[in-house]
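Notes for the one structure printed next.
Apart from one protein chain that is not included, each protein chain of the complex appears where it belongs.
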Amino acid sequence: MTHTLLEVKDLKVRLGTGDHAVRPVDGVSFRIARGETFALLGESGCGKSMTALSLLRLLPQPAGEITSGSVKLDGEELLALPESGMRNVRGGRIAMIFQEPQTSLNPVMTVGAQISESLALHKGLDGDAARQEVISLLDAVGIPDAARRHNEYPHQLSGGMKQRVMIAMALAGDPDLLIADEPTTALDVTIQAQVLELIAKLQRERGMAVLLITHDLGVVSGMADRVAVMYAGQIIEQAPRDAFYTAPQHPYSQRLFAALPDSSKREQRLTVIPGTVPPLNQVFHACRFAERCDRAWDVCRQTAPDWFAQDDMHGVRCHLADPTLSVPDTSKNVPDSTEQKTTAANEGAGTELLDVRDLQVYFPIQKGLFRRTVGYVRAVDGVSLSIPRGETLALVGESGCGKTTAGKGVLQLLKPTAGSVCFEGTELVDLRGEALRKRRSEFQIIFQDPFSSMNPRMNVGDIIEEGMVAQGIGGDAGKRRQRVDRLLDQVGLRPGHRSRYPHQFSGGQRQRICIARALAVNPKLIICDEPTSALDVSVQAQILNLLKDLQGELGLSYLFITHNLSVVSYLADRVAVMYLGRIVEEGSVSDVLDNAQHPYTQALLSAVPALDRDAQREIIRLEGDLPSPANPPAGCHFHPRCPRAVEVCREAYPPSVQLSEGHSARCHLLGE
Amino acid sequence: MIKPVLLWTDALVFLLVFIVVAFGFYARRYEHLRAPWREVVRGRIAVASLVVLTFYTVTGLLDSLHYRKALPMQDGQVEVQYAGDVVSVLDGLLGGIATQAEKTYSAPFATTLFTRETVVDENGVQQRIFPRLKYGGAHLKDPLRERAADIAGRSLMAFVQALLFMLALFVLLALLLGRHWNSTVLTTAKRLWHGESGVPWRTFMITVSLLVFLVLLIANLAPVWHVFGTDKVGKDVLYETIKSIRTGLVIGTLTTLIMLPFAVLLGMMAGYFRGWVDDVIQYLYTTLNSIPGVLLIAASVLMMQVYMDTHPELFETMAERADLRLLFLCLILGITSWTGLCRLLRGETLKLRELDYVQAANAFGVSRSVIMVRHLLPNLMHIVLISVVIDFSGLVLAEAVLSYVGVGVDPTTLSWGNMINSARLEMAREPMVWWSLLAAFSFMFTLVLAANLFSDAVRDAFDPRMRR
Partner (left out) sequence: MLAYIIRRLLYAIPILVGVNLITFVLFFVVNSPDDVARMHLGMKHVTPDAVEKWKVEHGYDQPLLYNRDAPGVEQLTDTIFFEKSVKLFAFEFGSSDAGRNIGEDISQRMWPSLAIALPTLLLGLLVHISFAMLLAFFRGSYLDLSGVILSVVLMSISGLFYIIAGQFLFSKVLHLVPISGYEPGWQAWRFVLLPVVIGVISALGSSGRWYRTIFLEEIGRDYVRTARAKGLPELKLLFTHVLKNAMVPILTGIVVVLPLLFMGSLIMESFFGIPGLGSYTIEAIQKQDFAIVRAMVFLGSVLYILGLLLTDLSYTLVDPRIRLS
């Protein structure tokens, strides 16, 4: 290893006091060399962000406290520095960027002022010199028209731009180490690709070290030199990037890979990690992962494993790696994770259940003296799609493309402006009042955020029963109760959970309750609106398995709204790609994902960070951001960002081109 | 023989008590309703202020049980005649203090009047002296020498009684809690003594004992002394202050009771239905809100006064008239103060209606009224509760100001505002007559402080932002 820049030893952090004290970081050690990218990988709540904050001594006050350990930057102990000395380190030698660019910038100060502040602190620049430097920094992070942006406020910038400004601010002090805490999690995949590329480029140019904190195996793969995996406040595995991706050592790491959905696992159930992360307000006497580990044996449940270093770069915290222990053969304990999916023969499978034609959902923009409607936000602007019984259609697109609005329009939760939604031959758009209310049991919805999708003041039993009561399904109170118990069992919860309240459940369990609630009224179609994007990978796998099982058992149809292409490739039968209110490409999963024809689909696919770095793929860079649906570009909506746009794209919206049986796209380039 | 009298405010006060008790029983069954309250009673300050509030409330409730005494039967009278003035159970308990009126001002614990009077003694000589009081310290032969000893003795008596009470309370608590905690009486007593319990029972005990001591002090001293002196017409100031408690409480609570249904219903409807319903409700509260509060109250009260003055035939007794005026004051305060809560609830409903669980209910075809009752209302209640407890102290303080302005309660109603108002006129007197002011301000301050501290605890426990 070359010159060590940062050395962290046995860092421990406590949040809160007394019985409620939590130890989110519990003995973390690692070192980062100059100029390298070190990734700290872990699921939510594992303590990776707390680790980063404690390096800068920025733990939330007064709750947070570093209880022991050492953080050495270039040999200088940071934990011993006085607060004034620490201020020179912050921003000057270690800079940090955060997950939420939306809230991390001061809304009432101009971008330029916020960057100059850093320049004044660490370089003593002010006045015109500072202004020049700010502009050159903004240039360096790829913000067009930097001189003008200097005087703009954060709200005038898009999310990606804000993150660039954050990076510029971090660079202002010329730091040796950049801590990037989930820098792209809040961004769309095409923007994520831009920002990651920028960080990598700046790192090369300036020789900065980067501590990358993320939950995304794909991002790590593309960026990191070395990887450390965190679980429940500890680093459980550390390895060079290549070694980690070819042969992860710790059972948790292995299972993380296995839980990732992709097309090759289509015919199987995903491997799941059962259970949840243990709460961190306890003292551990055993391996923290033992309860969820398929290879755990007695020792794991009795003693906590030590750190077993294979060499300077490589190590794992697991009894399996202990050379002094004889490891029992536990391979037979592996639950049958590759079981074939059971497909019930559905009557009427293949016939159309839902047929949407030219659906439009507009929101009026009102302006002027009398609030006249001067225009419309065309959130959904002529979407047509159809779903056969028992099949899954994925509606894919970036945030703001109108996919959620389309889902709500189909369900008549938002009144469509125009178009037709034909469900089993009934025109839903024409149904009103009671007639529509009666049909509502047949199409249901599952939401993205498991925290806001249940009334916190109702218990689980009442939540699930609500739809049955409203629709008059399930008989009397006693029968309904039995049915609730059965449903809870079906989604993998216990009947005893009936009398509990939502806040007593984890995110994944809540999502199961939401699924049970939807199932309670015997729907034929379920609209799944990003049901797994708020969940960790291991929990996501549980939910995806459940959805797939239910489809097999009950012959459900799904309209699966998502931005996550790997979930699509695992779950969907057909895919529709949406851009600015319209579907630009549609076809079977293999047609669209493996043989994408529309330039947008191609760019989207190329921007997804792949686990496999060797796959020689060129990332198709998209310029700029999604335009506003209130004022879409003339001609093809995509042409301002399209790398292959030609003259005709500026003039007319392309017609639908049939590429093959069931595969169509809207692009002028495909016309001939 | 007595004849119970149910005044309008009495009825509403007891309706309120019934609602609170009924909600208490309802909340016992639901964990999510109980949990924040448990949080509240775990705070020492909250428990202490709750005890203080309870003492005030009990006083107020005792003062809300009104009746008319039967007049002694005259010869040949067949039907029982009742006295014209309406008294309360509290008056009965206070006994003599209510009626032992002096001639005019006298200082606390004084034995003589505050002002000199010309008296003709038995020798026919005119003298300007401070005459002895009729009741205050009348049992003493030589007040100058005996006064201090008498007061000390009676205070000591009260202190001993309070100590005994505290001991009894301690034993009782130890017995009751011991059963609850499944521990012996001795260990329970030890834990209590060291303050080792989730609910701060020790604080509870000390506060209760302290207040009981004050009550006993009054019980021992008040029959023979004017503890807070007397006012211009010689009435005991302590009696007036205690009687003012009910007025303060009634204004603080009934106002809320009256405005709450409007604020909640209209706020929720505006936020949930939007469209023209929203426009109308918004127009309504912006209009009401744009009239400065005091002026609207002043105008309404003035008009009510004129109406009452021109229609004297509507009221049977003075008490009834004063009571109705109090009720109307609450009504007017309610009308002018619902707008704030209404706007708050409208804003919150606008947020709630977009939440996924409301959308999910829509997707089930749950009717709008059911959504309002099951999804919106329960998730708005914490805002309602917080604003009710915060409003309470503001209303108690407002009463004083309004009475000063001349648009408060009836001048015959005993209230802190009226006390301050009449005492203020004597400010210029040398030496100053300060005791009425002090008594009114300190009783009001204690109540408002307790209410403020309690509302802080309630807000901390119920505000989900804090709980996250």
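Points to keep in mind about this one:
Here the chain labels run A and B in written order, and each chain numbers its own residues starting at 1.
Definition applied: a residue touches a chain if its C-beta (ideal position, glycine included) is under 8 Å from a C-beta of that chain, and two chains touch if they have at least 3 such contacts.
Bear in mind the structure is a predicted one, so any value in this text is a computation, not a measurement.
The chain not shown here makes contact, within the complete complex, with A, B.
When the full complex is taken into account, the listed residue touching the unshown chain is B:291, out of B:138, B:233 or B:291. Note on the undisplayed chain: of the listed residues B:79, B:142 or B:309, the one touching it is B:309.
The hidden chain makes contact, of the residues B:47, B:420, B:439 or B:461, with B:420. Only one of B:7, B:133, B:377 or B:407 touches the absent chain when the whole complex is considered: B:407.
Panel shows chain A; residues 56, 58, 61-62, 84, 87-92, 95-96, 98, 100, 103-109, 117-118, 121-122, 153, 155, 166, 169, 173, 367-371 of it touch the chain omitted from the view. The missing chain lies against chain B, touching residues 283, 286-292, 294-296, 298-300, 302-307, 309-310, 393, 397, 400-401, 404-407, 416, 420, 424, 427, 432, 437, 441, 444-445, 448-449, 451-453, 456.
The rule is simple: only the chains that are shown with their structure count from here on.
Those residues of chain B lying in contact with chain A across their complex are 31-32, 355-357, 359-367, 370, 374-375, 378-379. Within the complex formed with chain B, the residues of chain A that make contact are 408, 411, 413, 436-438, 440-441, 443-445, 447-449, 452-458, 466-467, 470-471, 501, 514, 517, 521.
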